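A single protein chain has been omitted from the complex, and every remaining protein chain is retained in its original position.
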Amino acid sequence: MKNITASFAMTALATESEAQDRKPAAPAAVYEVAPGLGHFTDDILFGEVWERAELTPRDRSLITVSAIVSTGRTVQIGAHVRRALNNGVTPAEIGELITHLAFYSGWPNAISAVMETKKVFDERCVAPVTDSDAARIELEVSAEAARTASVNAGVAPTAPALADLTNRVLFGDLWQRPDLSARDRSLVTMAALIAMGQAEQLPFHANRAMDNGLTNSEASEVVTHVAFYAGWPRAMSAVPVLKRVFETRPGE
Amino acid sequence: MKNITASFAMTALATESEAQDRKPAAPAAVYEVAPGLGHFTDDILFGEVWERAELTPRDRSLITVSAIVSTGRTVQIGAHVRRALNNGVTPAEIGELITHLAFYSGWPNAISAVMETKKVFDERCVAPVTDSDAARIELEVSAEAARTASVNAGVAPTAPALADLTNRVLFGDLWQRPDLSARDRSLVTMAALIAMGQAEQLPFHANRAMDNGLTNSEASEVVTHVAFYAGWPRAMSAVPVLKRVFETRPGE
Partner (left out) sequence: MKNITASFAMTALATESEAQDRKPAAPAAVYEVAPGLGHFTDDILFGEVWERAELTPRDRSLITVSAIVSTGRTVQIGAHVRRALNNGVTPAEIGELITHLAFYSGWPNAISAVMETKKVFDERCVAPVTDSDAARIELEVSAEAARTASVNAGVAPTAPALADLTNRVLFGDLWQRPDLSARDRSLVTMAALIAMGQAEQLPFHANRAMDNGLTNSEASEVVTHVAFYAGWPRAMSAVPVLKRVFETRPGE
């Protein structure tokens, strides 16, 4: 009986929050404390940016969750995981995005993200995620050889364990896991690097993202979208980096 | 009856916390866990830095709240919003500071700041903030033309939507809102950039701050104050940037 009541309550909650997620709007408290923020949230962020066709809502959700998880904004994770589910990101993809970001933004962010996501999964009665049994992602051989050579030359002499883990675990395991596509991993990594202010790793990953299918127009829009979730300065610092990447890719 | 009791309780709380805010001191837990931190908090941070005449307590509150909101230190927001109110920052100015920082440090920080600030406003029975009906702030024409030209040349070719939003929304709307003065917006932006470690945008905004009335001595003191709220390294990295700004401003 208790379970049935709880289940009704949860369904009600889920339905209500799904409805809210489909028509996102600034909460009332925003208008009471910072009416300007209400205006910009509803007229610009939700009314304009999320509606732009340059990226799908699913891509925008991947980027948003990545920016929020990688900058440790724990309080905001639940709402955006809900919206990601509504926008077609699967629970398994959300789990693997978090796994991916454990490496790119640290374990504490990932563990906190798991705990917040667990609440949303429970609320929506999502079954426990299991590892995909699809074939592993094959990395492009020559690009992977170049990457390994670069790590062996640039990292191994100073930090041999870090070089080994990079080759063996990050690229030898994580990036090959079929639970999130290569293109989505790149999208998520780019968003995290911009949000964290890590311009140094952006050329490699922006190039990789475009090798994995991201267009110039989508890459630009990632920067624009992250501006709203990690601040204008992070986006502005990414622009010249992206400009150089565009210039060095022939015929694009 | 319930409401009256609640109201008494809130008044008591508010009075107590106001008294605490006026004479800030390290909580007992600090001395029990980290006695050194108690010493430095009471003897240096509150006993010396907050007392320095180079910035008013109101300015120090704007800087502190900005550093805390822009670095996402949610737990600490309430205490510093209380102190900001005590130091003469109005509720509307706090709301607009948060709106401003949504753009400069991302929506998640701003939304979390709203929620924490709402609790303080409720505790102090602050009425909902409304948009100011004062005249919009006029941006200096030649400086604004130069800024637009720079964005159109440096950002638009790579990220056209970001350039458009920068011109139309950030400078065409946000910076013109009369709810926070140009000088205070600059102060808050500088503090956020230093706290976030975004030295790249600091020359533009330090110059703008000084165009908006901040003196050399105040600008230096912003760096010193932020050292305590975002760490010494952030402040140290801002020093050479500020040095070059001082050198390029004739006659100051």
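When the chains are written out, they are named A and B in that same order, and each has its own residue count from 1.
To be clear about the criterion, a residue touches a chain if its C-beta (ideal position, glycine included) is under 8 Å from a C-beta of that chain, and two chains touch if they have at least 3 such contacts.
Please read these numbers as outputs of a predicted model, since none were measured by experiment.
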| item | value |
| --- | --- |
| Selected residue (touches chain absent from view) among A:A28, A:I111, A:C125 or A:A146 | A:I111 |
| Hidden-chain contact residue, picked from the options A:A26, A:V49, A:L85 or A:I98 | A:I98 |
| Absent chain, residues of subunit B that touch it | 27, 29-37, 39-41, 44-45, 49, 52, 54, 67-68, 71-73, 75-76, 195, 197, 220-221, 223-224, 227-237, 239-240, 242-243, 246 |
| Chain not shown, touching residues in subunit A | 70, 72, 74, 91, 94-96, 98-99, 101-112, 114-115, 117-118, 121, 128-131, 154-155, 157-162, 165-166, 169-170, 173-174, 177, 179, 192-193, 196-198, 200-201 |
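Here is the rule we go by: only the chains that are shown with their structure count from here on.
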| item | value |
| --- | --- |
| Whole-Å gap separating subunit A and subunit B, where each centre is the average of the chain's CA atoms | 28 |
